[in-house]
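For reference, the structure I am asking about is given below.
Heads up, one of the protein chains got dropped from this complex, but the rest are sitting where they should.
Letters A and B mark the chains in the order given here, with residues in each chain numbered from 1 onward.
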Amino acid sequence: MLRAILLIVRKDLTVEVRSRELAYTTLFFAVSCVLVFAFSLVQEGRAAEGVGAGVLWMAIMFAGNLALGRTFERERQSETLRALMLVPAPRPAVYLGKLTGIVLLLLLTEAVLVPLVALLFEAGLLSHPFWLTSVVVTGTLGFAAVGTLFAAMLVRARSRDVLLPVLLYPITVPVLIAGVRATVAIAQPEFEVEVVRFWLMLLVAFDVVFITLALWTFEPVMTD
Amino acid sequence: MRILIRTIALVFVLTMQLSPLAAQQPRQQEEFTPIDQLPPQEQLPAAPLLVGAYAFVLLMLFGYVVMVSRRLSTIRSEVDRLDADVKRIGKG
Partner (left out) sequence: MPKWFQSTTLLCGALFAISPFVIANAPYESTMGLVQKVFYYHMPSAWVFLTASVICGIASARFLATGNPRHDRTALAAAEMAVLFGLLTLVTGPLWARKAWGTWWIWDARITSSLVGWMIAWAYLILRKYGGPGSEKLSAGLALFGMANVPFIYVSVNYWRTIHPATTVVPKLPFSMGFPLLFCLTCFFLLMFLLMKLRVHVAEQQARLDAIYLSLDEQA
């Protein structure tokens, strides 16, 4: 099964490296989001207090939504999703393969976003890189876990563009809240490990629940 | 359409994150105490809120029942019409 996952990831990477469409568009969109927030929230030349964390996670969620939609749109157009479902690999492998691809794409975007937000919003985000990385990775994983499932589900549905955010945002609000609270705690001048650890544990719990649920539901939902 | 949905999502998430979260420790109630177990308090002018709440509940419930009943009667008349058509075609 691991082999199947790796093959799927390799396929996606190969396609992506050739055109780089997804990476560039997602990155550009995320950066423009941050700029829009920066311009809207700046008062008297300085950003409002404590919004850096919120802006970071909002940008991740919006960019993630776009990336998910585009990834599966590409599959739909080339009808490769059907081909993937016919592959003699366990269905969960297809899900995990796509999930890995999405997470890699989002992590790449976040590598650019985090320093940008730290710079524009004067947020002390970079003071504890280990904790920040853990929080960002677990949060992205939780968001992508739900997003991959829903985006795959909606591939053949009507109004799929609009329905993805409608379904995705309410479910991932807990991940958003935990991610923002943890990031705010990291950016504080007086850093409290307990608070960060609490929110991080919550994120890990969400990840476990979401990925488990997604693995259970992927097969029945994708088969006719 | 996509942009509209994104904007609404943005506003929603933005208001969630920027509202001032209470820094103080709020007092949590552990149990309700009936008022006659305490010295008499003055009447609180809460009637409009109370009446509004009850009225809203009853109105919404009534509205839902009306909606569902109307849908049911539409479907029933449709089924009857089709049954009559089928019988007519069967005879003729």
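Everything below uses one rule, namely that contacts are C-beta pairs under 8 Å (C-beta built on N, C-alpha and C of every residue); 3 or more make two chains touch, one makes a residue touch a chain.
The model shown is predicted, which means the values in this text are computed figures rather than measured ones.
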Out of A:Phe37, A:Phe62, A:Phe143 or A:Phe210, only one touches the absent chain, namely A:Phe210
For a quick check of understanding: of A:Leu6, A:Val31 or A:Val173, which residue touches the chain that isn't displayed? A:Val173
What is the set of subunit A residues that contact the non-displayed chain in the whole complex? 146, 149-150, 153-154, 156-159, 162-163, 166-167, 170-171, 173-174, 177, 209-210, 213, 216-217, 220-221, 224
Please output the residues of subunit B touching the missing chain, sorted low to high. 16, 19, 21-22, 25-38, 41, 43-44, 46-47, 49-50, 52-54, 56-58, 60-61, 64-65, 68-69, 71-72, 75-76, 78-79, 82, 86
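Simple rule for what comes next: only the chains that are shown with their structure count from here on.
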Quick one: report the Å distance separating subunit A from subunit B, using the average Cα coordinate of each chain. 33
